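First up is the structure itself, then whatever we jot down about it.
Heads up, one of the protein chains got dropped from this complex, but the rest are sitting where they should.
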Amino acid sequence: MLALLRALWLILLHTFKKRVTVQYPERKAYVPPRWRGRIILSRDPDGGERCVACCLCAVACPVDCIALQATEDKTGRRYPETFRINFSRCIFCGYCEEACPTYAIQLTTDYEMGEYRRANLVYEKEDLLISGQGKYPGYNFYRVAGLEIGGKAKGEAENERPPVDVRGLLP
Amino acid sequence: MSTLQYLILIPGLIFVLMSVASGLIWLERRLLGIWQDRYGPNRVGPFGILQVLADILKVFTKEDWVPPFADKPVFIIAPAIIVVTVLITFAVVPFGPRAGLADLNIGLLFFLAMSSLGVYSVALAGWASDSKYSLLGGLRASAQMISYEVFMGLSLMGVVMLAGSFNLRTIVLAQKHMWNIVPQFLGFIIFMIAGIAETHRLPFDLPEAESELVAGFHSEYSGMKFGMFFLGEYFGITLISAMMTTLFLGGWFGPVLPPIVWFAVKTLAFICFFILLRATLPRPRYDQLMSFGWKAMFPLSLVNLLVTGGLILAGR
Partner (left out) sequence: MAIIFIDGKPYQAKDGVSLLDACLSLGFDVPYFCWHPALHSVGACRQCAVKVFKDEKDAKGKIVMSCMTPVADGMRLSIDDPEAIKFRASVIEWLMLNHPHDCPVCDEGGECHLQDMTLLAGHVYRRTTLKKRTHTNQDLGPFVNHEMNRCIQCYRCVRFYKDYAGGKDLDVFGCHDHVYFGRSRDGALESEFSGNLVEVCPTGVFTDKTFKKHYTRKWDLQAAPSVCVHCSLGCNTLPGERYGTLRRIRNRYNQSVNGYFLCDRGRYGYEFVNSKIRIRTASVKTNGAAPADEAAPELAISEIRKKLNGTHEGGIIGIGSPRASLESNYALRELVGAENFYHGVSDTVFNMMGEIVRIIKDGPVAAASLEDAREADAVLVLGEDVSNTAPMLALALRQASRNAPMVNLAKFKIPHWDDAAARNAIQNEKSPFFVASFTGTRLDGLSSEKPYRAAPDDVARLGFLIAHELAPESPGVPDASAEEKSLARRIAVALRNSKKPLIVCGTGPQSIHILRAAANAAWALKRAVPDARIAFSLPGCNSMGLALMDFPSGRPVSEALKRVQAGGAKAVIVIENELDESIGKEGAEEIMSLPCSVAIDFIATRTSQLAGVALPAASFAESQGTFVNNEARAQRFYMVMQPQNKNIHGVWRWIMEIKAALGTEKQCPEIDALTAELAKRMPQFAPIADRAYFPPPGFRIAGMKIPRQPHRYSGRTAMHTNIGMVEPKPPADTGSALSFSMEGFYDASKKQKIPSALLTHYWAPFWNSVQALNKFQSGTGGPLLGGESGKRLMEPSGSAPAYFTDIPEKQKKAPGPSGANNKGFFAVPLYHVFGSERLSMESQAVAGLCPEEGQPFIAASPRTLSALGLNKSDTMELEIGGAVFDFKTVADEEMAEGLAGVFVPKNANIAADLAGLYSKLPAWARFLVKTERKQ
């Protein structure tokens, strides 16, 4: 009985406590850098597209809201011809970012994406591609990969020996 | 009073009660918010007061859906019953020395009779919905209301004995020197608990226990029919608070301020207390509720009756 009254009293005292609610949008809450918000496609330090259209984000996506088509430039560098994310389906789980082998796809701290038309939530490649490196500066997949692309011949990647001369007789 | 006066007064009273009830929606959400360290609705209009308007607009424009499996006429009538019975009861409430619609000399009995009728609304709604959750909710409500009805009446007999009348106005006047809450403290507590149970407010909201029964007897209701259950509940809170004021807190009596204001202030305080109860207490189990009623409240009210009767006899 007393406990009951005490509870009532304690609850009543909360009238004078500080509110925990943050009055969005007048005040913005703190968003950690690893917040899973709007998805972007980043660029490597040399300004090239990081995405190599490997489709791993698409297959990791539990709601299947990423669709892309790969293509190649003349030098054999692969990149996405189209890259579409349907944010009206996206659940911001971040699996795509986790699956991405090149740090191309990243979730950002932007969460203000409300739209009155669902079609406006479909982001094409030009809406997704930013000009910076995003959260992971410095990484360039093509500098590590063994594939030959424009500006990087065989054996010029990191940790590679120059190409073997097959016709050489030395052991 | 003339017929014309009634024609103005009755819609006037209904309008006031409607406003109070819908205002309570905002008040309850706001108070709950405050007691939970939040703000509650504060976006629509000043202090969010227009939230009420938004809610009303919403509930009116929602689809008024009658499930195909429901018993249609009963399904439609059920929400009306609770609103009607509670509103009728307000006729006997003495808001001030000269304010009030009817001055029945069996006012208290009328109140008890009407509040008992309210159980039909819940029982019929539960049955007409033809759904297991609704039916269970309806059954619980019936049992709960019938049980708590018993000592609700008994707990008031002390008040009646003190005033020597069933007329509510007479009861209020009898408290001119000492409010009933002092001699009838036990009766007051019992009546308050019974009142909460009668309006199936938290913590006694077992008929609509969300965690077990979805929404109990009104699971299948939507739109304004659902709105009427809601309205009925807030009318009920207002009524019980008004009755507690009338029966135990000396009705309109009070210094300085006009009597009607005193009445309103006391009623509002009780309403706020109800909300505080909701914010504090968890819901008991159903068997706990029943045994509490029959094994604790019922004997207590009998004791209260005996003691009061004994004291009055002794005092003669």
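Each chain gets a letter, A and B, in the order it is written, and its residues are counted from 1.
Throughout what follows, a contact is a pair of C-beta atoms (placed from the backbone, for glycine too) under 8 Å apart; a residue touches a chain by one contact, two chains touch by 3 or more.
Every value quoted in this text rests on a predicted model; they were computed, and no experiment measured them.
Visitor: With touch as defined up top, name the shown chains that contact the chain not shown.
Guide: In the entire complex, chains touched by the missing one are A.
Visitor: Just one of A:D73, A:D110 or A:E124 touches the chain that is missing; which is it?
Guide: In the complete complex, the chain left out is touched by residue A:E124.
Visitor: For the chain left out of this view, which of A:I11, A:I40 or A:C61 touches it?
Guide: Of all options in A:I11, A:I40 or A:C61, contact with the hidden chain holds for A:C61.
Visitor: Touching the absent chain: which residues on chain A qualify?
Guide: Interface residues of chain A facing the absent chain: 52-56, 58-59, 61, 63-72, 78, 84-86, 88-89, 101-102, 118-119, 122, 124, 141, 144-148, 154-155, 157, 159-164, 166-168, 171.
The definition used in the following text is that only the chains that are shown with their structure count from here on.
Visitor: In whole angstrom, what separates the CA-based centres of chain A and chain B?
Guide: Using C-alpha averages as centres, the distance is 56 Å.
Visitor: Provide the residue numbers of chain B that touch chain A in the complex, in ascending order.
Guide: Touching chain A from chain B are residues 34-39, 276-277, 279-281.
Visitor: Taking the touch rule as given, give the residues of chain A at its contact with chain B in the complex, in rising order.
Guide: Where chain A meets chain B, its residues are 4, 7-8, 11-12, 14-15, 17-21, 23.
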